[in-house]
Each structure stands twice: as C-alpha cells, then as structure tokens.
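Before any comments, here is the structure.
In this view, the complex is presented without one of its protein chains, the others remaining in place.
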Amino acid sequence: MKMVPRLTLADAQVIMQACVRKAREIAVDMDIAITDDAGHLLLFQRMDNARITSIDIAMGKSFTASAARKSTRAYGEVSVPGKPAFGINTSNQGRFSIVAGGLPLFLHEQIIGGIGCSSGTPDQDEIVAQAGVEAFQAYVIN
Amino acid sequence: MKMVPRLTLADAQVIMQACVRKAREIAVDMDIAITDDAGHLLLFQRMDNARITSIDIAMGKSFTASAARKSTRAYGEVSVPGKPAFGINTSNQGRFSIVAGGLPLFLHEQIIGGIGCSSGTPDQDEIVAQAGVEAFQAYVIN
Amino acid sequence: MKMVPRLTLADAQVIMQACVRKAREIAVDMDIAITDDAGHLLLFQRMDNARITSIDIAMGKSFTASAARKSTRAYGEVSVPGKPAFGINTSNQGRFSIVAGGLPLFLHEQIIGGIGCSSGTPDQDEIVAQAGVEAFQAYVIN
Partner (left out) sequence: MKMVPRLTLADAQVIMQACVRKAREIAVDMDIAITDDAGHLLLFQRMDNARITSIDIAMGKSFTASAARKSTRAYGEVSVPGKPAFGINTSNQGRFSIVAGGLPLFLHEQIIGGIGCSSGTPDQDEIVAQAGVEAFQAYVIN
C-alpha cells in the first residue's frame, strides 16, 4: 500500500473558477471538466454558449490528461500518421483525446487530476485549462 | 418554429446549491447531475465521498428524467417484469435509468430539464433531487 | 431561463422535401437526417437505393452540424493530420462526423438544427443538404 494525494471537490472548485474567469476574459463560452487522478469526473460546467458536442470532448480531454498523465496536445503530436501513437484516439471507447485543451495536474511530479476544456479553438481551450493549472498550483503552495 | 424556455447555467447553479445543502443535511455525499430539456449535461458535481459508479448513474437519471419527462421512479414502477416497460433500461445505450433519484423540471407543464442524484439509497437520492426541484420552482416564481 | 427557437416537425418536413427533390435531380438516392438544435433526430428518410451504412453516417453528420454548430466539411478541414482538431471524430461515441454533407441551420445566428446527408460522394451529400438549408431559409422568411 502507498499513500497518494487526492483532489477534493473544494480543490476542483478553485480550479473551475479560474477556468471560467479566463474563458470570460477571452470571451469564449466553454465546457469545462475536472477529473481526479483516476480519470473520473469530479466537476463539470457548461457555459451558456458552449457547444453540445464539447460536453463529451471536454470530458475526454480531462480523462486523457489525468489518466495518461500527459497533455492532449502532446499526444496529438505523436499521433499524426507515421508517428508512433497514430490511432490511439480510438482506444478507451474513443475517449482518448488527442486534441489540445486537456492538461494534467501534478503535485511534486505526482499526478493529481486533469482539466479538459472544449468549445473554442484547441489553442483557446488550452489557455483556459492552463488558467486552471496555474490556479491549482498557486492554491496548493498557499 | 416555436419558442421554448431553456435552462441557463445560472439556473442550474441555484438548483445544485439546494441539492448540495440537502445532501449535507441528510449527511450523504452525492453525485449530482443537472441536464437541459434535451438531456444534455449542464452541471455536475461529485461530493467527496460519493460513489464512483454513481457518476454515471446520476447522469443517467438526469438524462432520463429530462429527456423522457418523467421521474425515474415512475419508470421503475412500470418496468418490473410483467409491466409494460420491462426492459426499457437497456435502451439509449443503457442510460435509461429506472432507479429513483431522477426528477424532471417543469415550467408551466413545459419540460425544462432534469436532476439526477445517486450515492445514497434511491429514496435518499430522490429527496436530494426534490430539494433541487423546489429551489427551482421558488427561484422561477421570484 | 432564456427563450430559444425550436424546429418543429412541420419545419423539418419542408426541409426534407427540398432535400429529396435535389437528390432526385442529381439522381443519387440518399439517407437524410434532420436534427434539432440539441442534435436529436427529428426526421429521417432512407430513399430506396441509399446505403445501409449511410443511415448512421447521415445521423452523425446532422448531429455534428447542429450540436457543434458548424458544417462537417469545416470540421474536416481542421481535422487532417497536423491540423488542430485531428482525431476529434472519435469523440461523442464516434458520432462526431468530419465528412462533408452535414450543415447547420441558423436563424439570426441562433442554431436551430442540422441536416445530414449520405450515400453519394461527400460533395453530392452536401449539395443535397444545402438544398434543405435554402428551403428552410426561404420558408422562414415567408
């Protein structure tokens, strides 16, 4: 047995708030999902103009970032044809996302969870997720 | 074309707050899902001790209550062997829930959305969902 | 709560008629799906020689166009290898279509629904869907 840190709902709420603030700042309504280190959903929010299809995509990004412990952008880069992970996105019932916008949450190199955003361009999605990562780090340090 | 009312995120947050308050009152951590009139997820929250399996169950209850416009308890009653809806729970990729804890949200007999709770007994789940229905009604009237 | 317009079956029938007329004109039997703004099926028709596999594809195209509020061709363009949405088509249980032939229906920039056609080449499919979009616009104006 080993002891591992686990994200609480209170932690997730801090992260969500920061994501929503950033989404408003860049003026793109988002679907935002936060998962624990096992990839299970902890908190989800759909802003009023976020896309319906992005509900599932945000969850997939968050699942992937936390359960695979890597950004979905990084997976995207090794998943183009000819690269070693090409085709990996059909695994895990299609929930393995290779589109940018999913970021893992680490605490001293230990995986803690993930954030997945969707509804803007993948770059916008990642900016919103990144705001959540930074809020988490600031919150944990303090 | 016709005009229909649609639940906003702000509405869902009022509902969620009431559900969480009731869950704390009865001391059972819950997975709580709120869906729009189409059955699509708007807001989801997993309280710290809520069950992992109940993430999907809460979503299924909320989906069913909103998209079928009936409580999941009512479906449960007509879905026992020999009753007309027996077996209906395998439809919609198994998301059609017949376990109590899913309640529809109506506004002047028009479906608006649904609430699905899971992690307690089905009776407890429904009490928490009911608190959300009542908060919604009070909120809409005022 | 906010008020949103919703496609009725009568609206969908006007759209379907225009699609079928165009499919006959170009002499390609089609599977044609019309969805509401939530991506849920409202009307579906398989012409006698339409492909069996295109039942699902037409539904996927229509679902995507309405629920993501963009043509499936536009998604196809940003989903080739190296482009930011590459891999997005495995999301939403594989229903996210990136093949041309799915078009959204807008009313004053508000999403109303979508049309998905399949059985011809993607270009033919889109021509048939486009006929539906135009009929919808003419019908709504009058």
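A, B and C label the chains in the order they appear, each numbered from 1.
The working rule: a contact is a pair of C-beta atoms (placed from the backbone, for glycine too) under 8 Å apart; a residue touches a chain by one contact, two chains touch by 3 or more.
As the structure is a prediction and not an experimental result, all values here were calculated from the model.
J.: In the full assembly, spell out which visible chains the left-out chain is touching.
T.: A, B
J.: Of B:L41, B:I57 or B:A135, which residue touches the hidden chain?
T.: Counting the whole complex, the residue in contact with the absent chain is B:I57.
J.: If the missing chain were put back, which residues of subunit B would it touch?
T.: 48, 51-54, 56-57, 60, 76, 79-81, 89-90, 93-100, 121-123
J.: Spell out the interface residues on subunit A facing the chain that's missing from view.
T.: 1-8, 11, 36-40, 93, 107, 112, 140
Here is the rule we go by: only the chains that are shown with their structure count from here on.
J.: What whole-number Å value describes the gap between the mean CA coordinates of subunit A and subunit B?
T.: 25
J.: Rounded to a whole Å, what is the gap between the Cα centroids of subunit B and subunit C?
T.: Chain centres of subunit B and subunit C, defined by C-alpha means, are spaced 30 Å apart.
J.: Roughly how far is subunit A from subunit C, centre to centre by C-alpha average, rounded to an integer in Å?
T.: That pair's centroid distance is 30 Å.
J.: Where in subunit B do residues touch two or more other chains at once?
T.: Within subunit B, the residues that touch at least two other chains are 8, 38, 40.
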